[in-house]
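Missing here: one protein chain of the complex. Every other protein chain is in place.
Lettered A and B in written order, each chain numbered from 1.
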Amino acid sequence: MILLLLIALLMLGGLIAWVSERAGSNWPRWVTLGTTFVGLCAIGVDTVPHLIGHVELPSNPWLREYSVPWIPRFGIGLHLAMDGLGFLLIGLTLVLGMVAVIASWTDITTGIGFFHFNLLWVLAGIVGVFVAMDLFLFFVFWELMLVPMYLLISLWGHERRSYAATKFFLFTQAGGLLMLISILALSVVHYRQTGIATFDYSALLGTSLPPETEFWLMLGFFAAFAVKLPVVPLHPWLPDAHTEAPTGGSIILAGVLLKTGAYGLLRFAIPLFPNASETFAIVAMTLGVVGILYGALLAFAQTDFKRLVAYSSVAHLGFVLLGVYAGNLHARQGAIMAMVAHGLSTGALFMIAGLLQERLHTRDLRRMGGLWPVVPKLSGVTLVFSMASLGIPGLANFIGEFLVLLGTYRVNIPLAILATIGVVGAALYSLILIQRAFHGENTEGWKVPDLGAAQFATLGAMILLSLTLGLYPQPLLNASRPAIARIQTWGSQTDTQDTPAALEHEASDLATPAPSGR
Amino acid sequence: MLDWFWTIPAVPLVGFLILTLGPSLPRAMVSGIALGTSALAAGLAASLAVTLLHQGFHPVGHTQALWTWMDLAGFTPRIALYVDALSMTMVMIITGVGVLVQLYATEYMSDDSDYQRFFAYMSLFVGAMLVLVLADNFLLLFLGWEGVGLCSYLLIGFWYRDLLNGLAARKAFIVNRIGDTAMIVGLCLLFTELGTLEIQAVLRQAALQWTIGHPMAIAATALLLGAAVGKSAQIPLQVWLPDAMAGPTPVSALIHSATMVTAGVYLIARTHTLFALAPATQTAIVVIGTTTMLFAASSALVQRDIKRIFAYSTISQLGYMFMALGVGAAGTAIFHLFTHACFKALLFLVAGALMFSLHHEKDLLNMGGLRRDLPFVFWAAVIGAASLSGLPFITAGFFSKDQILLQAWRSPSGGLWLLTAGLLGSMLTALYSFRVVFLAFFGDKHSEVTRSPGWRMTVPMGVLAALSLGVGWLGWSARAEEPSWFLRLMDTAMPVHQPYLVTDAQAGTIALLASGAALLGTGLAYLMYMQRPAVLESVGETEAVQTIRRFLLRGWGFNWVYRWTIQKPFGYLARTAKVDILDQGYERLIMRPFLWIADINRDDALDRVYGGLTRLVEQSAVTAGRLQTGQVRWYSTVLVAGALGLAGFAVLS
Partner (left out) sequence: MSGPLVVHTMMLAGILFAFGLIGFLARRNVLFMLMSVEVMLNAAGLGFIAAGARWGQADGQIMFMFILTLAAAEVPVALALVLQVHRRIRTLDADAVTLMAG
């Protein structure tokens, strides 16, 4: 019930925010902030006590579940459920939602009410995606988050906004369409086999498919998620969309919207089509590594602050894809960690890009330079986040990337080595960002104000969060463990049991493949 | 003390946090906080050392686990510290040199506008370096490893306004990162093969699981060696260290000579039992170390920038340590690390004092005759150079280098060729060391002394000079077959497998040879730079000598090779790819056709259809609106007429 309430709260908050613009231009901002904060507190208070102290894998993976029929004729239900993975991503969504509001505080000056309405509806759509356990409902939310995002880019974006918004829409719609076909086909196949028309996730889990069909259906899902993630040949919408979107939009886009792709892979593409996914794994892993290297190379060459960060996202999400398809526990946990960490670090970097653009009216790194003495606080904070981005141990990104590499190494050594070379690439583009923007001579004679108190507090809180997760990631790992353990593993999971240290720790029960369905 | 030695790295980190998060503080408070935390850490380290010495250094060190970093299906690295004789020695060096250099920096950096930022970075460095050497597992070690790399980057580029400093800093970080890549892969390999990353457990497990020469052992050690080569600036990753001299001189003294660059030596010493399983890697270490040692010593001969001379000297001395590690004498390597930390820090402080007094003059050929104006600096320089050259019996450098030469000769993997190379290096070392002394302090004056260093600079130099002379006796033993006190201490942490096969006569021979090489070098320097400088000049005129000179000056052209094989191709690739090729493809295939169609639609067909529709609706609205007269009687008349019409229709049909 709380899940439905949460989505309803976000949607209602959006309407109120829209209307409340009449009362004053700050009203929508406070309403949005309040809505996300209340949502975060509610879901946190409701769920966190259940996460603490869960050592064994619970028989029922869902922390919260809600199910009522919606269109019974086709077996479509309003089935919402949340496990640890969903909880983490919802938490990230709401946190970054608040960050986005604060980052847009001075950025958005026109259509304030409608902007915040769109922001909250995007968040509602994303939360819906993370909890929908009915494929039809999932598709509805998948589309729901797209439209407000399109509006955010096309109405409040920068110079080439309408081009970027169209591109974003085209790519994601094309992927979504393929997924819709796969969803319908899957349901039809299930109906032919059992005589039951259903779109329910848990019911469809056990569907046995001929290998050929399974592969094509898997590819349909993969296409949609690969566009969102993005996987390299399908990424060109991302740099444009991220660069042209308003600051708040970029934060949401990079911070959480991309994660729906990885979530979809973990929740749907792999459990629904385990055999085809295993066959496909090597291709996906290669694409991940290509993404890591290609993203790093392109990020290094950019001169636009936001574009550089956008391409770095391509590289970071290459790690996520690699981790998801490496197929063992370490890599998958690493992928989840990398998702959360990337949300924090890239969200913060986009916020910083927005703050700089607001002050300098340019994103061109060639025109910046020598900003350190001008804005010391902003520079210091940027330094920390670019270090996070290049994977300095002690911050959350490192844990994710290291676990992914560790897991990948066990499956495929050459790919692991190539991915590690991407770490050097990360150092290249992160340092060039710092150097071009903040070091050197202040040739343009910039004189701009430093961070405001609220902005500093927000970024400081994100640093603290990243540091905490980097030094004590256990709560996050524990929360996502039951969800991860249920996903089919493949590759050399027996290796874990062979190693002496692994026997000492009760690892073996986790490494065995979980039964499909429940 | 054993229960809370986690405070040793924590204290400087707290200092860092105060200096970073705190408001802008007055200089006295900044130096107070930085020095206070470093001194407190040094005091804690000293009391820990006393406790451990009192207990007689058990062969197994003490572990202190703070918390479990993560626990994930067998992967359970902890945030845990481990102290034994090896890490204790490192801790003493780091905190000791750290305090002295920071004291020196309070005066050296007193003019700088970014005083607080400098000390914040220094404190962070000390903390990270302590984490590195105290780490109980490889992952935490890697945290410290990257942390010191970060501090090194920040401090090399400390004067960020100059683009060249930024480039040097970036180069250092990237080159180190290449080594770190090897380390990450190495950690993956170790965990996959051995199932743990705890250093001591890895060493035990490896000895059980792998035989000598096992391919996995060779792969693992080769990867760790890659990391060590990057951090300790050995061939082929040595290119960053000479450029790293762009940082402030105290940074060069602490980070780029005494502590951080020795992390690679520490790493190999720490895992030397692993390396003992891989003879191939050990041979590689010997080759790398020896080549680097000779390469850097020869390059140091012709440099003019005083800091670059010492940078090449550091690379060369690290090469000696690698030589020792390669022949399996980890204890000796650490001993040289220890003495090197004292005399090289001293020499960098001397270089700093010269630059301080001569208004940032770094060129050796612009100095000269400073013996009278700066007598204290002169004597410190003489002591430092003597110790670096290994002048017999009175200097610490002699004892450590003598040991390395002895090991290189007697060890099964060494031999006469290694001894010869070592002696040659020793001679070159003495030559370039005293070249600095003679050119800077004797001869004609070329620059005026603008100010003299105060007590905060002279005291650290004095202490380090005393150490450069004194600590050698820790590694001295009266009889060759008995290991010295320092080596026995190291043996508790790093048990040596092969017994000493050295007789007094052999040790005597080596001592004589080493003294001879050092004295020969010193004598040559005296001849070339004091007695007959004219000869040198006339020889220097010839084309062949000039070519060699240029070759050496550029550090054997490594930078040139890398520029053309890596930097340029990568830059070209990046520039080519800047406009995403894939994006271009989509642009042509999808976006342009789509926008084109959309364009046509907007201007042509669809718009007309929609426009016509709109006009139709508008027209009918206007027509219908005419009925709405607003006259009640008109409405009612129509109503009645309509009602009558309907009634009539009902009746008639």
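Note that contacts are C-beta pairs under 8 Å (C-beta built on N, C-alpha and C of every residue); 3 or more make two chains touch, one makes a residue touch a chain.
Since we're looking at a predicted model, the values are computed, not measured.
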| item | value |
| --- | --- |
| Chain not shown, its touching partners among those shown | B |
| Residue in contact with the excluded chain [from B:Thr283, B:Thr542, B:Thr565 or B:Ser636] | B:Ser636 |
| From B:Leu208, B:Leu627 or B:Ala650, residue that would touch the chain that is not displayed | B:Leu627 |
| Interface with the unshown chain - residue positions in subunit B | 624-633, 636-637, 640 |
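Basically, only the chains that are shown with their structure count from here on.
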| item | value |
| --- | --- |
| Separation of subunit A from subunit B, taking each centre as the mean of its C-alpha atoms, in whole Å | 34 |
| Interfacial residue positions of subunit B with respect to subunit A in the complex | 20, 67-76, 79, 139, 142-143, 146-147, 150, 153, 157, 160-161, 163, 166, 170, 173-174, 177-178, 180-181, 184-185, 187-189, 191-196, 201, 205, 573-575, 577-578, 580, 582-583, 586-587, 590-591, 594-595, 598 |
| Residues of subunit A that touch subunit B when the two form their complex | 163, 166-167, 170, 232-233, 235-236, 239, 294, 297-298, 300-302, 329-330, 333, 370, 372, 380, 387, 392-394, 399, 402-403, 405-406, 409-410, 416-417, 420-421, 423-424, 427-428, 431-432, 435, 438-441, 471-474, 477, 495-496, 499-502, 504-505, 507, 510-511 |
